[in-house]
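Report on one structure; see the data block that follows.
A single protein chain has been removed from this complex, and every other one stays in its place.
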């Protein structure tokens, strides 16, 4: 049987690189929880269980040219797009050097212009029309870039999802709407969020193709996002892709999920942990011999340790720098 | 061949009453334009071409118990729900006795509690979640009432449509979402409004049935709205019905539609003017002998004349009554 | 009288009102099974069932809009916005609809709605979980905005808000939730919306403020009192429409006024307070009207040093009071 990635025309080293990025994503995420639970960082929002969707999608894009508008769980997306572990540690510790916000925003609020990671906020779904606007601008300039915007299934109930998707549909803009359906919006299960069975049922209402796919398989996600990107570049407009995942952690470090879901349910979901299944895949494909794996884990551990140490010791922004950058030309600080 | 209304189980006198209401709606609307063009009233917003949808929908409901949340073109709906020609004339002249707003709002901003016509505003689509909230309240109280909310196809692109429809779908609420698709949102044709082919394509995204039907046939509209109301009363939740119509007049008395659509297009649409086709139907059904028709036209003319005269001579609200009713207990006027 | 926390006063008021009137119901994100992200509605889902404590889809405009619809036909909805910062998608429903329903229908319809939302900073919430949003709404006749400072006021004012015939925005300071405790009667009582409350009488200077800052002012007032400076602390409680009379009275009495808000300064609640005083008590003033507020930057940063720099605190308040007293 031909291996799936071969069928999709993905090179071996790319698959390895996908696995590597996924592993970094997970190990970094795990470390964040440790740092939080040991009182070193005040807040964590986590993407465990959603890495396959993130990595599969990001790798299907042109990571030198396309834009991503990630949401708060998207370590995988931003790492694939060039943000470093150190950058993310700096954000976790809220240090001045944090490229996302200089320590102004909570972790998970990504943004890095040089990597075309578009600055995001907390109110969910506001990024959806932004992705559409970026696509519009790029199309005006006859560029071939695509915007990928991600969001949770709960967030697909916001008006901005509807308005943005319809706008993209009318103007046939190169946008990929990627829903990471992890079954919950904080405590509210999908059955109380969505009147439709699937988020992708909404695509027809915006004149775009919609797909619901296995979000635990990065290659499956790659395939659909790649096709969507190709369509977009051919001028055939936007696509909606819903990746079915599961949020393996509580909503954030402030949440206790035992009040609204059972331990069994979470345990069962862990059986299809995307990291495990993808690891099996790359192993079976012969791309991850044991010693290479060991080495990989080790180098990631080192990278995370070094980043952590750097970030922990890095300086905070000066208190009064809170006055900077209200408007252009306020480098000297706004008037008090 | 059995007559359509018989097949639907609609009594002859109801069909006549539907025609009568439709005729009043049209004649009143025409009079409003005359009054506007002769400088007697400053503003008209018109429903010509959409009467069949309005009348068909309203008559399919329980007009003693159900709630309607009409939009500005819905003379037909509010007349069917008990608002009088005099009431509407008082609104057109902005007189104190206007039950909609005491002359505070523009014409077309309906509201009359005693007839369960829910007060509306200008920002489009805000009424959609209200309809959902009313249905929720009625369901909590174990009542059997249905809420009918209407809106244009352009307005179905607002976030409030999406959020309201999804809420109703999740909670299986007795709401009927009736889109009067008249092909234009002011100057913007449906092709630039909607990415989907039909508004009803959106229903699946809210887990409700969706239909696109002939909005020029009041009996067809009756049928679908009746079925939707029955489903709603059985606890089976909301429905989305898109009625295909055409806006026969400019957007409002302030609009000149020649800048964005051709006279031919309008002329062509007039060939399926719902008033004409329904008139033919009731005539063929033997429900409108010539003398009865003549008499009907005459009595409507009289009714409109009297209402107009009354309204024209009715007093305005006192200037300082602008201070009343900001909060409960401000009958004496708000502080200046 | 039991001593309870600010958030327990919220919960107590909600429970008692739901027991009193079956038309009262709660809707919002995570308010049901989870009992709210701050636990303000804890236990209510169990007691009143999911029909009266609704976990809604994640859509604030629908939360407000659905609540408005229900209120128009006789319900008493209490809508929760998970954070005040996330009220923004509901602005159209609140301003264009709730605030105008009575007026536009010439008193035919009304909208007895409460929107609760936790606001305020100092909890490491960064730009979008720390904001004061009252100034956005404090220019809309038809709305009332209540911002209580103590558990006692929370209970009495939240009950009054639920019974009010008009829409009320009820902003609860999230840093006060657990840090502020006080006596709260178990009995039923309401406090008047639209009335300020003199939390401390004094003759030398007046501090007018609301929310968490009331506590900073009261603390500083004690210190100043030890030095013989008597501060009058006026708690606005309702920040819109303002209690002009109470403002004018206290300002005229001491002639030295310090206004405090945690919000940005320009265009804030205290700007209107200053304008009222300047209009009515100019010749009674012995010092310029002082305003102490957050800096005019979009919102509070996450990193602790910057957050502290922005956030109001006892030291800043005491310093400003002292300066005014010495003027």
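So that you can tell them apart, the chains are marked A, B and C in the order they are listed, and the count of residues begins at 1 in each.
Quick note on the criterion: contacts are C-beta pairs under 8 Å (C-beta built on N, C-alpha and C of every residue); 3 or more make two chains touch, one makes a residue touch a chain.
Since this is a predicted model, take the numbers as computed values, not measurements.
Novice: Using the touch definition from the header, name the shown chains in contact with the chain that isn't displayed.
Specialist: Over the full assembly, the chain not pictured touches A, B, C.
Novice: If I consider the whole complex, including the chain that's not displayed, which of B:5, B:86 or B:104 touches that chain?
Specialist: Looking across B:5, B:86 or B:104, the contact with the absent chain belongs to B:104.
Novice: Would you indicate which residue among B:112, B:158 or B:182 is in contact with the undisplayed chain?
Specialist: B:158
Novice: Just to verify: which one of C:2, C:49, C:219 or C:288 makes contact with the chain not shown?
Specialist: The single option touching the absent chain is C:288.
Novice: Out of C:25, C:109 or C:240, which touches the unshown chain?
Specialist: C:240
Novice: Consider the whole complex, including the chain that is not shown, and state which of A:44, A:118 or A:146 touches that chain.
Specialist: A:118
Novice: Could you please point out the chain A residues that touch the chain left off the display?
Specialist: Interface residues of chain A facing the absent chain: 67, 98-102, 104-105, 109, 111-113, 118-119, 121, 123, 126, 128-138, 140, 147, 159-160, 162-164, 166-167, 170-171, 324-329, 331, 334.
Novice: Contacts of chain C with the missing chain: which residues?
Specialist: 61, 85, 88-89, 91-92, 95-96, 99-100, 103-104, 127-128, 135-142, 240-242, 263-264, 266-272, 274-275, 277-280, 282-283, 285, 287-291, 296-299
Novice: In the full complex, which bits of chain B touch the chain not displayed? Write them out.
Specialist: Interface residues of chain B facing the absent chain: 42-43, 94-96, 101-106, 109, 121-124, 154-155, 157-160, 185-188, 192-194, 254-255, 259-260, 316-323, 326, 334-336.
One rule holds for everything that comes next: only the chains that are shown with their structure count from here on.
Novice: Can you tell me which chain lies farthest from chain C, using the average of the Cα atoms as each chain's centre?
Specialist: Centre of mass proxy via C-alpha means gives B as farthest from chain C.
Novice: Which whole number of Å gives the spacing of the CA centres of chain B and chain C?
Specialist: 40
Novice: For chain A and chain C, what's the span in angstrom between their mean Cα positions?
Specialist: 36
Novice: Any chance you could list the residues of chain B touching two or more other chains?
Specialist: 159-160, 162-163, 166-167, 170, in rising order.
Novice: Residues of chain C that touch two or more other chains: which are they?
Specialist: 56-57, 59, 61-62, 89
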